[in-house]
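Of the protein chains in this complex, all but one are displayed in their positions.
Entry: subunit A
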């Protein structure tokens, strides 16, 4: 490629010109084809991986959910997999548990990080240290952290960490994972401890973008701290708040490793069974990959419903 001059190219509206794609008019067709080919050559590795491991499985999951493979023979079975999955008594329990987890995790894991971030943003000292502390659990392998909770914190005897603390405070001790009522709160607690660091850091970054004049003006108008949070902080961060709510719903609906490790899967009286765990059960233990695929599609539809509501709500606000 020996080019000596790059002539001025007319700017297309809305898109800055690229020296490679926006060529002068007189370039030959061959040159254009060659440039496009080189562009696609750079893309091919990633695109192939997307095709094989992401786009194709997406389509295949939907196809599989309407098929049945027995002894190497695949047939179309219509909605059979769906009716079988829905008839499974664990199906509704799993959805109930998953929604319960999502709501509890939103109440704890969504609200707490926001206020933690507001608090950290006010400190003029020890900021770096506190930020490192909050994010440290995010870096632990979840399996490691969950074994810690399972064996040491949620030990139902009084030798367990949490029960020892409760006892020292003269509060009633708990059976933790052995008790169906405590299973979900205990899983939410462990999961929030492991994951809240990311949300705190993202909130902190968006809090730093709020112009200080807004707080000053609010203060001059006589607004106290709480009213400044309600009328300045929350409106100014509402896009991030909405985005993280959505991301957290998607993440918590996929609840899997917490029940697997803390509750050995189903937990006391099925109190820990989640939809994701059920997918795993059907697919890899009951040898029902088609049923598991159907359950995956149901999960996708439910999440798409949430996304649609989310898009409507956020579109209205603007």
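Here is the rule we go by: contacts are C-beta pairs under 8 Å (C-beta built on N, C-alpha and C of every residue); 3 or more make two chains touch, one makes a residue touch a chain; residues count from 1.
Keep this in mind: contacts and distances are computed from a predicted model.
The unshown chain of the complex is recorded in UniProt as "Carbohydrate ABC transporter permease", chosen from "M42 family peptidase", "NADH-quinone oxidoreductase subunit M", "Sarcosine oxidase subunit delta" or "Carbohydrate ABC transporter permease". In the full complex, subunit A contacts the hidden chain through residues 1-6, 16-21, 35-40, 42-43, 45-47, 49-50, 52-58, 60-61, 64, 118-119, 121-127, 129-137, 139-145, 147-149, 151-153, 157-161, 164, 167-168, 193, 198, 201-202, 204-210, 212-213, 215-216, 219, 225, 228-229, 232-233, 236-241, 243, 250, 253-254, 256-257, 261, 275-276, 279-280, 283-284, 289, 292-293, 296-297, 299-300, 303, 307.
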